[in-house]
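Here the complex is missing a single protein chain, while all its other protein chains stay put.
A, B and C label the chains in the order they appear, each numbered from 1.
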Amino acid sequence: MQFLSDNAAAVHPAVWAAMQAADAPQPPYDNDALSQSLDEAFSELFGRKVSALWIASGTAANCLALATMVPPHGGVICHRDAHIESDECGAPGFFTHGAKLMLAESENAKLTPQAIMDVIGPIRRDVHRVWPHALSITQASEAGCVYRPDEVGAIGALAREQGLKLHMDGARFANAVAFLGCSPAAASCDGGVDALSFGCVKNGAMSAEALVYFDEALAADVKFRRKRAGHLQSKGRFLAAQVLAMLKGDLWLQNARAANAAAADIASGAKDRLLYPVEANEVFLRLSAIERDALRAQGFGFYDWGEDGARFVTAWNADAGDVGKLSRALAAL
Amino acid sequence: MQFLSDNAAAVHPAVWAAMQAADAPQPPYDNDALSQSLDEAFSELFGRKVSALWIASGTAANCLALATMVPPHGGVICHRDAHIESDECGAPGFFTHGAKLMLAESENAKLTPQAIMDVIGPIRRDVHRVWPHALSITQASEAGCVYRPDEVGAIGALAREQGLKLHMDGARFANAVAFLGCSPAAASCDGGVDALSFGCVKNGAMSAEALVYFDEALAADVKFRRKRAGHLQSKGRFLAAQVLAMLKGDLWLQNARAANAAAADIASGAKDRLLYPVEANEVFLRLSAIERDALRAQGFGFYDWGEDGARFVTAWNADAGDVGKLSRALAAL
Amino acid sequence: MQFLSDNAAAVHPAVWAAMQAADAPQPPYDNDALSQSLDEAFSELFGRKVSALWIASGTAANCLALATMVPPHGGVICHRDAHIESDECGAPGFFTHGAKLMLAESENAKLTPQAIMDVIGPIRRDVHRVWPHALSITQASEAGCVYRPDEVGAIGALAREQGLKLHMDGARFANAVAFLGCSPAAASCDGGVDALSFGCVKNGAMSAEALVYFDEALAADVKFRRKRAGHLQSKGRFLAAQVLAMLKGDLWLQNARAANAAAADIASGAKDRLLYPVEANEVFLRLSAIERDALRAQGFGFYDWGEDGARFVTAWNADAGDVGKLSRALAAL
Partner (left out) sequence: MQFLSDNAAAVHPAVWAAMQAADAPQPPYDNDALSQSLDEAFSELFGRKVSALWIASGTAANCLALATMVPPHGGVICHRDAHIESDECGAPGFFTHGAKLMLAESENAKLTPQAIMDVIGPIRRDVHRVWPHALSITQASEAGCVYRPDEVGAIGALAREQGLKLHMDGARFANAVAFLGCSPAAASCDGGVDALSFGCVKNGAMSAEALVYFDEALAADVKFRRKRAGHLQSKGRFLAAQVLAMLKGDLWLQNARAANAAAADIASGAKDRLLYPVEANEVFLRLSAIERDALRAQGFGFYDWGEDGARFVTAWNADAGDVGKLSRALAAL
């Protein structure tokens, strides 16, 4: 009964099928027909002309995006809890050649215009200071919360006003869109996002994320940077196949809805313990060490969240039985 | 009838099977049982204690290895035709933070002690010059030629004498060992190799190479560097499964033998055209533009090699019929 | 009547004299007799064997020191107000190839063991997190406050316990030692400092700081890094001459004492306005915008410090008359 993370869940059968169908002779790298069709597939999804490429990990997708947005002497404003700050072993510093992450603080791990301005405001505009060149927001956030279209739009407007590019880490973008019930464009590019890490691995794929550029000028050299980072796999057709399988028939949305529903079920039994609103597939609960021990003794797997909390993550293939048991166990504490 | 490259060939059924068997709940990243068993599997293969990790591309494996061997202000001696020099878009410069590739010239794309000393000799040992800290050799070489154990040993001895670490790019290591008929250790670590990029993708895997450290001290921080380069995939079990499937029952050797045999068949019909000895799964032939056109008109796919040559590469699943046709077509020119 | 900074003050006559005396034929770079004598001169000053080299700026000295202490995937703990964080345009990220500055908060811009542990404590020791490899403290601090020998010692002990190297930014080290009245060793290496940026430019030199390594192993490749950063000047004898002139007859201490005394005089008239204790050559005062305007109208130059404060810095050649006027003007507000 594992609720540790969605990042190790099973691969969806449709993804397996697509990969196996791709095992026919094709040109290497991204010269195969599948890889070549990504631009079109994502252009259709977002209702505008975009550039899209597969990348094997979310860390690489995020950091390649940032590397095309910020010079080495620049900075990226992100939330203090952002994955790029906390969980990527300094990868942004590697890909950007030393650009600085500039940390903002706000509720629910969601940036706000105010929080962003609190960072920008004090920066003296001379050569002694690092200037921000980009913003990075996470949809859904590291607290499992979702930016509404108007919230994205407000940040996008601020970005344009301040001359900043806007990156969206969408490791759980599917979960956000499933929650919002809006178009994927409404949750991202309509609000001014310039590049989106479109997550697949946490949502049923094996080893392929997509990096989608709404601002195509930014994409000009990203393929050189991907190659140079060792991320241009020779059998790239298998990554393209995964991404396309996720898009086909809106599998990405279906999977996310299932994961979100499971999270909602878990939360339903513990409403007074919620640390953050449950808007995606993560549930953060106030739980004492004793309570956590009690749950673990019943076979539930999850991570601690600070000293008095715990995080439960559901995946596309969450087992309804396990979810029900957890919900009841929480109610019974 | 494609002889363009082995880097886009099909995935071996045993690799598919192993990947599917890995699709059970496991901890993420490389905390799964398969990933954790790589050290042992490669220690057994090489008959000594080694550290091994999966990496999704040969470029990343090579460059991570070099990054653990050379400081940013140092250099790596390699052949002018080495893949790291020619075909990785400057990836060594990225992973090593700017270290210099120092190019040696010798026959058959194989470094020799003399060629290495021709590079080292003129270097004034002061702070104005870049000093070499590592050597990188390719087994089999970019000309499809194989270092004999004593040749590796001579280079290894020179490396130790000069205080250099020795990296082996083994994108086609399997083909080299199949040709030599020796142990994998005899073709690498017995001769002083410190780290080996053990190629799998060109030999039947999908998206996993292995990086094997014979000098374990060098491996101390490679996992940080892998993570930081966005190469620590969350569902790493699928990469480990591929590598282990290649090792199981010596599939890696069997596949290489098949590819080598096909190359030998092709070469047999064109002995007077050979640009280099055929010792692995690549055949380089002297062929005029007219001859190349004639072959392509018959449906054969291959790359030009300079102005008067062509390269034919065979894969583990080379079709005997296609090979025979090519052999006859070459003889008939 | 300028109190903007000590970093633009005049060059001391003894420094000029030493530079002119150095204008005789000498080998280039740091092969001249003056440069070659730095190790000995600083070994004598600190009473132990050290390695020392000239560097043209404090930013370069700080960042070269850090680059020899921390790998690209590591981190450096420093105070939120540290010069390396705030005023070097991301130079640490450049010299270290992307290592992260990890910000601690404590009083008077002085790190404490507790503040350091507040940073270290939550770091999960896996490859997803950046680990600290070094600490950097500023003596005197960015708030003009001085670490006592036992405070340095406590931080040094923690550094050793945690496996961290300890860097001291001594842009105003002379002012700190002048305040403490102790030996330079007591204010630095006795407490466990591994490398010290020994500031000269703010204290009467023109364009030379010294980087002093107490842990000589760390110095092994710093001369390569200095050259590679374009900081090995060909007429290095003129930098060595400046540094040696500062040491001769304890000019560095005399100059610092003069600057400190001027700061004390300024503070004496405004004791109830002090934002931090005045322990070096900087005075931070609570002053409203109206009060600041009034002072500027009287001809005093200084920087604002936040919205309700101001910073006054004194140099080695502070004019007693100007200092007296400022002191009286403050008292009269």
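General remarks:
Heads up, the rule we're going with is that contacts are C-beta pairs under 8 Å (C-beta built on N, C-alpha and C of every residue); 3 or more make two chains touch, one makes a residue touch a chain.
Bear in mind the structure is a predicted one, so any value in this text is a computation, not a measurement.
Touch with the chain omitted from the figure is made, among B:82, B:130 or B:200, by B:130.
Check C:34, C:50 or C:89 against the missing chain and you find that the one touching it is C:89. From the options C:103, C:157, C:182 or C:206, the residue with contact to the chain not on display is C:206.
Annotation: of A:202, A:228, A:257 or A:292, A:228 touches the absent chain (contact as defined above). Counting the whole complex, the residues of subunit B in touch with the unshown chain are 72-75, 86-90, 93-94, 96-101, 127-130.
The set of subunit C residues touching the chain not shown comprises 2, 4-5, 7-11, 16, 20, 23-28, 32, 55-61, 63-64, 88-91, 94-95, 201-202, 206-207, 224, 227-235, 237-239.
Mapped onto subunit A, contacts with the missing chain fall at residues 29, 71-73, 97, 127-128, 221, 223-228, 232.
Note that in this section only the chains that are shown with their structure count from here on.
Overlaying subunit B on subunit C by C-alpha atoms takes a rotation of 180 degrees, rounded in steps of 5.
Annotation: the subunit A:subunit C pair of sequence copies touches via predominantly the same residues, more than half of the used numbers being shared. Relative to the centroid of all protein Cα atoms, the closest per-chain Cα centroid is that of A. Inter-chain spacing, taken between the CA centroids of subunit A and subunit B, is 34 Å. Between subunit B and subunit C, the centres computed from C-alpha atoms are 50 Å apart.
Subunit A and subunit C have Cα centroids separated by 42 Å.
In subunit C, the positions touching at least two other chains are 72-73, 97, 127-128.
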